[in-house]
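Missing here: one protein chain of the complex. Every other protein chain is in place.
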Amino acid sequence: MTPLLSIRSLTKRFGEREVLRGVSLDIASGEFLTILGESGSGKTTLLRMIAGFEQPDSGEIWMGDERLDGLPAYRRPVNTVFQSYALFPHLSVRENVAYGLRAQGAPRAGIFGRVAQALAMVKMSEFERQSPARLSGGQQQRVALARALVNRPKLLLLDEPLSALDANLRRQMQTELKSLQREVGITFLFVTHDQDEAMALSDRVALLRAGGLEQVATPREIYNHPETAYVAQFIGHTNILRAEVSGGVACAGTIAWRWGGSAYSNGTALFSLRPEAIRVVPPAETGLPSEDTVRFRARVATQTFGGASDFMEIVCPDGQRLRVRVPSGSSLEGEQRFEFDLLDAIPVRPAGSAAAAATTPSAGAPSTDTPSTDAPSADTPSADAPSADVTPADAAAAEVAAADTPPAGEGPAQ
Amino acid sequence: MSMYTRGYKAVVAVPPLLWVTVFLLLPYSILFCYSFWSVSPLQVIVHSWSFDNYRELVRNPIYALVLFRSMRIAATVTLLALALGYPLAYFLSFFATKRKDLLYQLVIIPLWVSYLVRGYAWKTILGSDGVLNGFLQYFHLTHHPVGFFLYSPFAVILTLTHIYTPFAFLPIYASLEHIPRNLLEASQDLGASPLRTFWRVVFPLSIPGVLAGATFAFVLTLGDFLAPLLVGGPSGIMISNIVVSLFGAAYNWPLGAAISLCMLLLVVGLLAGVERLEKKLSYS
Partner (left out) sequence: MTSADTKGQKVPRWLANYAAGVYAFLYLPILVLVIYSFNGQGIGGFPPRGWTLNWYSILFGDAELWNTVLNSVLVALAGVAISIGLGLPAALALDRTGFPGKAIFRRVVLLPLILPGIITGLSLLMFFVAVGMKLSLFTIVLGHGTALISVATTEIFAGLQKFDRAQEEASLDLGANHWKTFLRVTLPNLRVSIIAAALLIFTLSMDEIAVSFFLIGRENTLPLEIWSRLRRGITPELNAISTLILLFSIALIVVWYRLRTRTERGVQAAPALTPAGL
């Protein structure tokens, strides 16, 4: 299925700084895709390039068979919801929403009807005649949304639209946005630095780091199968284990487990282990762990309140520190036994060593659970050859990453 | 405000208030009074109160004539100053990224150069053996000196436009600078071409600046008496020149005061009107 928007190898430099490094991405029609990244990752620049406010130094942007990147902003079938809303202060709410319709010469008779419809959709009908200056932030944001949507663009860009709202309002707006997108069916391209927001709203998440895509996948996939250490650490909490692999055994300090991924047959590998995957072994239990369970000993250092569950920091005999999620209020001390399932130690590449896939998901829009872990995930076919712009964390890992992708085996696939 | 004692407040407020009362309010009041007095044939100010001066202004057509000419000149100068100042401000605000500071200073510098100097410069340019005529004759564009350049309303308008264009420029520039740039992006994002964006977004939001600039140019031109004297000649006389002569050779202070008071009321009225208009149009 042809993607709605195809971004090919966009690069952009501001002076000395390379802000986007050959970013490629396909966006499917009707999907809600979020570009997630820290400040400075280039996400806003990318959005502005699609909107037409910046020009790429090289690369192309295609919508269907129309090339966008040469066109000025006012000729692109793309609308933007700005972070600061950018409502016209000298026009009423109604005139603000009607602005795009008028600019494109829509028939006069129908304009007010469409405006009313758009305002109803964002629940701002009663404010039609008001001046934007008298609206609250959340209200302005809805008007901005209506103003963009009323034009029925092929693609809607949202530049951190919720960042100025307080937490409760923000959550409320997230829900509304999501259902709005479903209702209207327009493709949303959403930019944020807030990973919770990204995970909650999106059909797919594209994680951008320092101008390059780290991973593009559904939220569940990106959480359960992070491709690089950066992804694992950015999304949710994790422990990164640096393990020596030889002879089918991965050994991270005093923790060792069976691991047969052939790519890592010898050398150092990184593994991501989420805190919730580590369990405390009750002192009473005396049996041996099952074949797929890994046990180790560590000393409890601190315990921090974490809402529904607590975080416990533990220290292994070799000094390695890990975080474990424990039930709220558990009072453990001293040396304890811990265990985790083999499959929860997910091998990850060092940050920046993945050239994220540029293809659309085969199944189109809504988010689905990823297939089980013993096949390569359908969402990111290995069109990603190891890229040239590798910035490995250490030399050994680079050697590892340069090898072939491992066949599906006992370890989780990449 | 409560950290300032009454003593503090008195010390800061009283001296300026006092001074302004003595040296501004009082003189303006005296002006007011003079306008109702008259002058005796022996050139003595007579303190008898009447509306005679005002009647004279209404009755004698020359005052209305000169006043209207002055207002026409002021309106022309204002329009020209806006026509020159607005595009310049627009260029500076939206397109001059690298040398913005320098270019801005370049607009202000003429303001600081003496008024007299600038008026005098035009005089040397426009005269019969001035630079302009010399230029035209040198390039054989004319064979005789052109007379109407100097000592005409044309010269007055030209000079005053030159002097007051920066005055018009400044508030327009300030208001253009205040327009958030993301509004322009939003406009284009919604499909409006740059031209439409200017007309529907930029220009409406710059109107307060335009009003301020126009007001300055108009008011200051109306009250100007130097340019007419320098380059205006008899046909370029403006209302302030009449006042000046009434305080000079044509010794009639009360009449001069009456005209001044009318000017003052006109200006104050205009300013108040513009201010009210600005409040209605202000969006921030």
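Per-chain numbering from 1; labels A and B assigned in written order.
Just so we're on the same page, contacts are C-beta pairs under 8 Å (C-beta built on N, C-alpha and C of every residue); 3 or more make two chains touch, one makes a residue touch a chain.
Nothing here was measured: the structure is a model prediction, and the numbers come from that model.
Visitor: In the whole complex, not just what's shown, which of B:27, B:147 or B:273 touches the removed chain?
Guide: In the complete complex, the chain left out is touched by residue B:27.
Visitor: Can you tell me which of B:135, B:148, B:199 or B:251 touches the chain that was removed from the display?
Guide: B:135
Visitor: With the missing chain put back, which residues of chain B would touch it? List them for me.
Guide: Residues of chain B in contact with the hidden chain: 1, 3-5, 7-9, 11-13, 15-17, 19-20, 23-28, 30-31, 34, 84-85, 87-88, 90-95, 97, 100-101, 104-118, 120-125, 127, 129-131, 133-135, 137-138, 162, 165-167, 170-171, 173-174, 177-181, 184, 212, 216, 219-220, 222-226, 230, 240, 243-244, 247, 253, 256-257, 260, 263-264, 267, 271.
Keep in mind that, in the parts below, only the chains that are shown with their structure count from here on.
Visitor: List the centre-to-centre spacing of chain A and chain B in whole Å, with centres computed as mean CA coordinates.
Guide: Going by mean C-alpha positions, chain A sits 60 Å from chain B.
Visitor: Taking the complex as given, what residues does chain A use to touch chain B?
Guide: The contact residues of chain A facing chain B are 51-53, 72-75, 78-80, 82, 84, 86-90, 99-100, 103-104, 131, 133, 147-148, 151.
Visitor: Mind listing the chain B positions that touch chain A in their complex?
Guide: Per the touch definition, chain B meets chain A at residues 180, 182-183, 185-194, 196-197, 200-201, 204-205, 283-284.
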